[in-house]
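Missing here: one protein chain of the complex. Every other protein chain is in place.
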Amino acid sequence: MRETLNTIIFGTKTPAGKFFDLALIWAIVISVVLILLATIDAISEEYRRGLYMAEWVFTILFTIEYALRIYSARDRKQYIFSFYGVVDLLSILPLYISLIFPQASYLLVIRLLRVLRIFRVLKLLRYMKDANLLLRSLWHSRRKIMVFFGTVLIMCVIIGSVMYAVEGPENGFTSIPKSIYWTIVTITTVGYGDITPQTNFGQGLAAATMLLGYSIIAVPTGIITSQMASELRRDTMLLNCLACGRGNHETEARFCLKCGAELPNDLAEPEDDVS
Amino acid sequence: MRETLNTIIFGTKTPAGKFFDLALIWAIVISVVLILLATIDAISEEYRRGLYMAEWVFTILFTIEYALRIYSARDRKQYIFSFYGVVDLLSILPLYISLIFPQASYLLVIRLLRVLRIFRVLKLLRYMKDANLLLRSLWHSRRKIMVFFGTVLIMCVIIGSVMYAVEGPENGFTSIPKSIYWTIVTITTVGYGDITPQTNFGQGLAAATMLLGYSIIAVPTGIITSQMASELRRDTMLLNCLACGRGNHETEARFCLKCGAELPNDLAEPEDDVS
Amino acid sequence: MRETLNTIIFGTKTPAGKFFDLALIWAIVISVVLILLATIDAISEEYRRGLYMAEWVFTILFTIEYALRIYSARDRKQYIFSFYGVVDLLSILPLYISLIFPQASYLLVIRLLRVLRIFRVLKLLRYMKDANLLLRSLWHSRRKIMVFFGTVLIMCVIIGSVMYAVEGPENGFTSIPKSIYWTIVTITTVGYGDITPQTNFGQGLAAATMLLGYSIIAVPTGIITSQMASELRRDTMLLNCLACGRGNHETEARFCLKCGAELPNDLAEPEDDVS
Partner (left out) sequence: MRETLNTIIFGTKTPAGKFFDLALIWAIVISVVLILLATIDAISEEYRRGLYMAEWVFTILFTIEYALRIYSARDRKQYIFSFYGVVDLLSILPLYISLIFPQASYLLVIRLLRVLRIFRVLKLLRYMKDANLLLRSLWHSRRKIMVFFGTVLIMCVIIGSVMYAVEGPENGFTSIPKSIYWTIVTITTVGYGDITPQTNFGQGLAAATMLLGYSIIAVPTGIITSQMASELRRDTMLLNCLACGRGNHETEARFCLKCGAELPNDLAEPEDDVS
């Protein structure tokens, strides 16, 4: 019986397994929509009580599912500490915690992360391939991005402190942490306008900060773009024709543009990979 | 007679067909400008009535034109369900609907989309080629962009819910949907400032959200840029000289930089494509 | 005498010509700073009168210079209708116009464009080369950029009209042109917050507009980046070693990385180009 449960809950190949996963995704989406609705003022008190009940019903169902997942997993420890295992736990915990801290119940929306399973369920192979290319580009750029953000944060602390010295609490810069908040709002070009410099020197410094933020946004873009271009080139290079050597085919090409021979494109034969 | 009408209305080669299309584009632009003017307060009541009349005149003319298009189309079904067929219908419907729902009349501006016909009318071949390159880049990146936006939306829902739990209705975050709206305003670096975090923890979370938005904007840019660079490279590669093999010519080059032989540039012989 | 004047005013090779140009640039910068200062409230009435007098002195000097330029130009017609000829005229006209329309005097700052002559005066060859690369990239991308902006403007008109229908004058969207202004403020992620949607549907539509603006900014970036990468690659390709064929040298390289032979880098021999 444990094996059957495993096939249904974890598997996506059998009709039962596919049905279970799709039902689960729908349940997650509906439960999240209900959480969102429950916070809207315009909805009457009575409806809200119903929504609160529904939240409990969904969470208890998900708790049972979580228990069954642990019971039927082939390697229990591995499941519990995997990405999805942790997300599955975080998707039910907040409601139990909200019995003590009521605010916590809104964290239930974290269960939306479970919807990412949809790629595996619907066998969206190409989407997964593209998502992998994005993740791989980010992963290969991680050190450059960390160096960049470390530098930006140090700059924000220094600029924030100077602005605090220049503008002071009387112009809304009530503390250095708040000044740093203002600097981040400015350097990222968000610009709420809840705190704005009032002195001439402060406005000049703010203008310099904006131009800095405006130009350094080019750096992460440059990092990721050049990495992505390099990944894409490597992908395309694999699409050389084995017969005539013609390269640079489109990612989705199945046949050589020049001689018509079949290309070694892993997207071209999805049967092997799926069944 | 139906064939003559077809040549005039759908064709752009004959003088009559070209004149018809240009007159139509002018009529569309003028009618849209009149719609915009009609909403300005400073314009007196009397003028407005005139503008409202003009709207009806234009819409009736466009209705007649639409009827003639259906009548004279070679394949009526194909025309009605084509992009331009649908836009042509949407360009006249709102005024008739506005007899019941007055607000709908402003949707008449959708007829501005009909102006896109100008590329075909004026034979702006190169513009169409460039527009195609943009569309092709977007189309080839569609899955990457959808994966990216799916992820951003899930992040917005989760961050919005956390901000609602942290700030609460007393600081302007009156419901989770409104918090999600704030998150999108922040993550896209728009930053209206109509809702801003007031608590220290909320401001710290907001700063993290901004830095996140500031850096992930690099992802769609990277996707489209690397795709566009790849499309452009493919275009340029086709501009290899057939005589000496020299590649990497400018997109508009007609002759080889090295040996002077004519290049296989489709822009170089517009006669074949147009007449 | 006309020839001597020409050497001094237009030439940059002789000491007198170089001195004249540098003095001119300083005079322009000082006169613009004075114009800016004259508008600051904190400056007393008396000083302002002095600044106003200085403006006249500078403008009369520039008028004399303009007259001398016309007098000494080798091809007068060509000078008057060249970029610098038009800017030179626009740099003095506003003050004379301001005798009738006082507001016009602020347009004198247009004379700042004359400072661009500095590149030629100081023989900033590499800066000019880089400026040319930027301009060439923009020029080659002009059609793609125009197609993009045409599409964005049509979208702004349509979104603005829909927002006017949804929000209406009672929420600050007083007319369709004002709604289009709001749409541009939103789609470019500026986000002043002087007009913000109040209804739930309007906020949802605004969020969609922001995400649209957030993602389509990738398009002009992609256009210019891929064009610039292509220009840069063409530049680098010219830096192939003539002796051993090793390519991909840095733009500023003078000798081959592999065999040490001199590279055909036009920056490496500035003497030929300048004297």
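Each chain carries a letter (A, B and C) given by its place in the written order, and its residues are counted from 1.
Here is the rule we use: a contact is a pair of C-beta atoms (placed from the backbone, for glycine too) under 8 Å apart; a residue touches a chain by one contact, two chains touch by 3 or more.
These numbers were taken from a predicted model, which means no experiment stands behind them.
K.L.:
Touching the absent chain in the whole complex: find that residue among A:Ile25, A:Ala104, A:Ile118 or A:Val162.
P.N.:
From the options A:Ile25, A:Ala104, A:Ile118 or A:Val162, the contact with the absent chain belongs to A:Val162.
K.L.:
Decide which residue listed in B:Gly160, B:Pro177 or B:Gly191 touches the omitted chain of the complex.
P.N.:
B:Gly191
K.L.:
Using the touch definition up top, pick the residue from C:Leu5, C:Ile110 or C:Leu212 that touches the left-out chain.
P.N.:
Answering carefully, the residue with contact to the hidden chain is C:Ile110.
K.L.:
Which one, A:Thr14, A:Gln78 or A:Ser175, makes contact with the chain that was left out?
P.N.:
A:Ser175
K.L.:
To test your reading of the contact rule: which positions on subunit A touch the chain that is missing from view?
P.N.:
Counting only subunit A, the missing chain is touched by 140, 143-144, 146-148, 154, 157-158, 161-162, 164-166, 168-169, 174-177, 180, 186, 189-193, 196, 200, 203-204, 206-207, 210-211, 213-215, 217-219, 221-223, 225-227, 229-230, 233-234, 237.
K.L.:
Please identify, in ascending order, the residues of subunit B that touch the omitted chain?
P.N.:
Interface with the chain not displayed, on the subunit B side: 189-193, 221, 225.
K.L.:
Can you list, in ascending order, the subunit C residues touching the missing chain?
P.N.:
32, 35-36, 39-41, 103-104, 106-110, 112-113, 115-116, 126-127, 130-131, 133-134, 137-138, 145, 149, 152, 177-178, 180-181, 184-185, 187-194, 217, 220-221, 223-225, 227-229, 232-233, 236, 248, 250-252
Here is the rule we use: only the chains that are shown with their structure count from here on.
K.L.:
State the chain with the largest centre-to-centre distance from subunit A, centres being mean CA positions.
P.N.:
Ranked by distance of C-alpha centres from subunit A, the top chain is C.
K.L.:
Would you mind working out whether subunit B and subunit C touch using mostly the same residue numbers, over half shared, or mostly different ones?
P.N.:
Under half shared, hence different.
K.L.:
Distance between subunit B and subunit C based on Cα centroids, please, to the nearest Å.
P.N.:
Roughly 28 Å, centre to centre.
K.L.:
In whole angstrom, how far does the Cα centroid of subunit A sit from the Cα centroid of subunit C?
P.N.:
Chain centres of subunit A and subunit C, defined by C-alpha means, are spaced 39 Å apart.
K.L.:
What are the residues of subunit C that contact at least two other chains?
P.N.:
Answer for subunit C, listing residues that touch two or more other chains: 189-193, 221, 225.
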